[in-house]
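All protein chains of the complex are present and in place, except for one that has been dropped.
Here the chain labels run A and B in written order, and each chain numbers its own residues starting at 1.
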Amino acid sequence: MVRYLGRRLLQAVPVFFGATLLIYFMVFALPGDPVLALGGDRGISDALAAQLREQYNLDKPFIVQYLLYLQGILTGDFGTTFAGRPVGELIASAFPVTFQLALMALAFEAILGIGAGLVAGLRKGKLFDATVLVVSLLVIAVPTFVIGFVLQFVVGVRWGWLPVTVGSNVSFTSLLMPAMVLGAVSFAYVLRLTRTSVAENLSADFVRTATAKGLSRRRVVNVHVLRNSLIPVITFLGADLGALMGGAIVTEGIFNIHGVGGTLFAAIRQGHAPTVVSFTTILVIVYILANLLVDLLYAALDPRIRYDD
Amino acid sequence: MPDPLLDVRDLHVRFGAHRSGEVHAVRGVDLRMAPGEVLGLVGGSGAGKSALVSAVLGLLPHGGTMTGSVRFEGTELVGLGDRAFSALRGPGLAVVFQDSLSVLDPVQRVGAQVVEVLRLHDRALSRAAARSRTDELFALVGLPSGVVQAFAHEVSGGMRQRVGIALAIACSPRLLIADEPTSALDVTVQAQVLDVLDRARQASGAGLLLVTHDLGVVAGWTDRVAVMHAGRVVEQAGVTELFEAPREPRTVTLLRAAPDPRTPRHGRRPDPGEPVLEVTDLRVTHRLDAGPRRRRGQVVAVDGVSLTVRRGEVLALVGESGAGKTSVVEQVFALSPPREGGVRVLGHDLTSADRATRRRLRGQAQLVVQDTTDALDPRMSVGSAVAEPLAVARVPRRERRARVVGALEAVGLGPGLVGAYPHELSGGERRRVAIARALVVRPTLLALDEPVAGLDVSVAAGLLGLLADLRDDLGLTCLVVTHDLAAVRRLADRVAVMVGGRVVEEASTDALFDSPAHPYTRALLAAVPVPDPRAPRPVALVTGERLWTAARAEGCCLADRCPLLAERDDERERRCREVEPGLVSRADRTVACHWWDLGPSR
Partner (left out) sequence: MKIRRIAGSVAVLAAGALVLAGCGGGSGSGTSGGGQTGVVTVNGSEPENPLIPTNTNETGGGKIIDLINSGLFYYDADGIPQPEIAASVTSDDKIVWTVALDDGWVFSDGSPITAHSFVDAWNFGALSSNNQLNGYWFQDIEGFDALQAETQDGQVIAPPEKTEMSGLVVLDDLTFTITLTSALADYPLRLGYAAYYPLPEAAFDDVDAYGRAPLSSGPYTIAENGWRHNQEIRLIPNDMYSGGRTPMNKGVTVKFYTGLDAAYNDLLSGNLDVLDSIPPSSFATFENELGMRAVNQPAAIFQSFTIPQWLDHFTGAEGALRRAAISHAIDRETITSTIFSGTRTPAVDFTSPVIDGWSDSIEGSDVLTYDPAKAVELWAQADAVSRWTGTFTIAYNADGGHQEWVDAVTNSIRNVLGIEAVAQSYGDFATMRTDVNAARNGAPSGLTGAWRSGWQADYPGLYNFLGALYGTGGSSNDGNYSDPAFDALLLQGNQAATLDEANGFFQESQTILFKDLPAIPLWYSNVTGGFSTSVDGVVFGWNSVPLYWDITKK
């Protein structure tokens, strides 16, 4: 087990270098000169442009830029933004809020998705099932930003039940609505996944065996059906954590959350490679860790999976 | 007359399927069982056996309804609430289902599943007491104690069924229902499991309702038999009476179709021609992977097998699951060069054959795989499925239809099925289509992997008849892989018996059946149920099951399980364990055993 864990973490090392190199190259290959963009419509003098290129190493060949960046990272220096703020500071301010948002979204989709999916799966073909299916279809079909704007306007502006935006007021209440919007699509998938899985397991042989043993339906569902049905759902949820963190940009924009998405987007527009690469790499690492966690959970839930060495 | 244990009167079961309308599965069944009685329930598939069992257990699937009366020890079960029924299942009624991978909860230790049922029905029972009771139960059904901690996927099919029996008898039920308990198991394992079931029943004094399609099992293990057909019980009688003086035509048909390994095959025996398939010293290993690029080890599936199939001959490859039969066939019909050993097909050495040769061979050597449900593309009509190999063989388009119809006729299917899709066919028809697809290119060599496994008795009988006809009419050279010895007797000219990846005996069919030489062959034959209540009950001379072994064992592959073990002194046992017996040929027979000369003990 320990060896397995060690091996998986070692695998993350080449992924780290590969990801940083690739992303750095993509930012490098972005069209347009980030220095010229700093000047806006007015442009920028040649001397200043040259100075700035030198300061941000933009005048050097790609591979030198990348190696300088790597050197910085290994000494704990993620670089500085065009605004002179250390990228490390940006990371420290953007990731916690996004992480909190993603976790809340994950909790939302897990609790409600599994709950509703379980009931729907048990009552397959009944009214509740049909209703839930239609709702989930709607949630999947309607773009996130539409859901976001509508919820924000109705719940926040009209009814005033929840804060309209987050901004500097990061709290459970203010993040509640964004988390629901962010988790909405995955919620629908979790629901459907759970429903199918439960319905399938209900007709599995071992459920018949359990019933024949004299177990009540409640116990059959709680002990035998649910645990077996959760295995695919857990995999989805784990993989989703990474997706939620990186994919929060739309939600973050709607609710004015100063998280990873917005910062990353701004950095891409500015062509600021150190920020883009650092953020993306952290996302990649989060993704790898989440996947590792899922694999471990998977083994814990399903004895058919073993990582002995 | 004592109160009946089970009293079924005028029971009807209906399924309200959505599109196909209502299915009337059980149509007025009357059935009575006395306490402690063993009743066999037989019938073809679709006769309503399973629906009847489900109804009695209150486990009808969604959409099923039952009317009439089912009384268990006087308690009416029709309309009984979930809570009351749950309390009855276990201590009252218990069931052993047909083995499948998922018959036990895959994510819980098998012991825990037994503990669960024990504590459920006896709330006073402490966890520790339940555990020790589980250990006792496992000992009773012949499970090694370590299995308690195992998960379902870690044990063999036979062991799973033993766990199933332990589960069923845990609360000492008064009525034990076994629904095709051994249909998915090898004959040797079947005999063991049925013995365990019988022992467990006797220990608890329960009545046993044994549902099966295998008349051999019925003949060997039951007191009384009920024959079902089309939702009705058509005949009920004592087992001897039924087999010797069947009254109903349905019963007669059923009995006639039952395969009997004692019957020698009829028909002409062709003179063997030149070798069509020669396998020499073939070794096949499978990798066990712990992850990408990480090998945990390998299992030896085929360990030095040599076989020869001559033109016009049918060779049967028999043996328990995991003996390596299918691996041999897959290696040969992949038509790729073997890693170890040699394969010659129609005189071409696969080790050195070029692509063109292999391509040509592909048209001449056809394989019908075991699971024909999966082997047919559900979105392809029968006609296109059968015609597909013709396209590969570049047969002109205009000739194809005639060839397809011809092939379908050869397997007894009308041209009307050309446009049908696999899901519209029965299991037997699907298998015929698969055979037609193999025959359509007019192969020289045909291999059939378990051609009748999982089929109904009468359907299997029909298919075996068809294969025998094809063999005689077309002069096909066949390699048949099966663990069904009755089918072998009917079809094969020669038989090769495999154990642990090796051939331990090869002989002509009659010679092998009449005077088996190898102890394993003898054990295999002794375990085959015979549809005759007067015949000796099948016995399991070989115990245990072959599990995948990580490496080639020293000595005889049967060394630990050999029925002769008890008769051997230390010196001889040492020889069995340390020296691998070589194949010795004598007359028309080849045997690998150190003690061939010794013969069976009397």
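FYI, a residue touches a chain if its C-beta (ideal position, glycine included) is under 8 Å from a C-beta of that chain, and two chains touch if they have at least 3 such contacts.
The model shown is predicted, which means the values in this text are computed figures rather than measured ones.
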Interface partners of the hidden chain - shown chains only, full complex considered: A
Among A:50, A:239 or A:299, the residue in touch with the chain that has been omitted: A:50
Touching the absent chain when the full complex is considered, from A:94, A:198, A:234 or A:284: A:94
Listed residues A:10, A:74 or A:127, member touching the removed chain: A:10
In chain A, positions touching the absent partner: 2-3, 5-6, 9-10, 31-34, 36-55, 59, 82-85, 89-90, 92-97, 99-100, 103, 149, 152-153, 156-157, 160, 163-165, 167-172, 174, 252-258, 262-263, 269, 271, 289
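Criterion: only the chains that are shown with their structure count from here on.
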Whole-Å gap between the CA centroids of chain A and chain B: 49
Residue ranges of chain A touching chain B (in the complex, touch as defined): 203-206, 208-217, 219, 223-224, 227-228, 231, 301-304, 307-309
Chain B to chain A touching residues, read off their complex: 57, 59, 61, 82-83, 86-91, 94-95, 97, 100, 102-109, 113, 116-117, 120-121, 151-153, 164, 167, 171, 290-291, 294, 296
